[in-house]
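Only one protein chain is missing; all other protein chains are in place.
And now, subunit A:
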């Protein structure tokens, strides 16, 4: 836990661009797994329409079965990274694959850190 927090604090290669804009811009991803996840998301976006249409032919009781088998083979022939099932909702800051709240896209540790420092709008410690 502490190691993760330290890793996140000493982020790898945060470049400061030469333009005089005061905001920080992230030019590298946290690790390679996050980068692969990003690639999968992009491919899934590209092939989304095709996959939807081929699946519409497959999951059908009207069209002949031979056509559906052909459609099965076609969808299997698409690149593997194009299916949305392979996308993992990782934490955006630490790339932690588990314990990620989807509304904030943050892992539980980062979420707790920001919430305690009052940097999460509308988030309060629960007490009842």
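Convention: a residue touches a chain if its C-beta (ideal position, glycine included) is under 8 Å from a C-beta of that chain, and two chains touch if they have at least 3 such contacts; residues count from 1.
The rule we apply is simple: contacts and distances are computed from a predicted model.
> Absent chain per UniProt: "Auxin-responsive protein", "Proteasome subunit beta type-4 isoform X1", "Translation initiation factor eIF2B subunit delta" or "Small ribosomal subunit protein mS31"?
Going by UniProt, the chain not displayed is called "Small ribosomal subunit protein mS31".
> For the chain that's not shown, point to the residue among A:26, A:53 or A:101 touching it.
A:53
> Pick from A:25, A:38 or A:63: which residue touches the chain that isn't shown?
Per the contact definition at the top, the residue touching the missing chain is A:63.
> Given the full complex, what residues of subunit A touch the hidden partner chain?
19-22, 49-50, 53, 56-57, 60, 62-64, 66-67, 70
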